[in-house]
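Note that one protein chain is taken out, while the other chains of the complex remain in position.
Take a look at subunit A:
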Amino acid sequence: MQRQLANMKQTLFDQGYLDEQFIQLEELQDDANPNFVEEVVTLYYRDSARLIQNIEQALEKSPLDFSKLECLMHQFKGSSSSIGAKRVKSECTQFKEHCRVGNADGCKRTFQQLKKEYATLKKKVEVYFQFARQIGPVEKACRSK
């Protein structure tokens, strides 16, 4: 079971869904905060849902307010990078680039891609956490440092 969990995690890293930052979060998890990572990620999805909605609304305006979009995306990128959401983060960067050059189509396209990555990551981490919860605290004993 341990190995399966480790493999799941490794796959997420190999496929570029998560980066170093996720490991940082795991290092902060301990007996006093046994579900820290899951809590942080859940909070992220809850908070960012609002941001996504705001960006969506802003993208429906005409003409687009690129500096507002860049600002919203900047916030989103900040949160995403704090949980290690690597692919989501790179879509954010692309989106900001499009804003910088005033490319409306680019923004809209990248945003669709971003939403896909965001949703995919959510499903994957949910599965990962579910599995981790089943294994329980035993996992910590096997974690090498």
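Methods note: a contact is a pair of C-beta atoms (placed from the backbone, for glycine too) under 8 Å apart; a residue touches a chain by one contact, two chains touch by 3 or more; residues count from 1.
In this section, contacts and distances are computed from a predicted model.
You can't see one chain of this complex, but its UniProt record names it "Response regulatory domain-containing protein", from the set "Response regulatory domain-containing protein", "G-patch domain-containing protein", "Endoribonuclease ysh1" or "GATC amidotransferase". Checked against the full complex, the candidates A:71, A:104 or A:135 give a single residue touching the omitted chain, namely A:71.
Contact with the chain not shown here comes from a single listed residue; of A:1, A:28, A:49 or A:119, that residue is A:28. Although one chain is not displayed, subunit A still touches it through residues 20-21, 24-25, 27-28, 33, 36, 39-40, 43-44, 47-48, 67-68, 70-72, 74-75, 77-79, 81-83.
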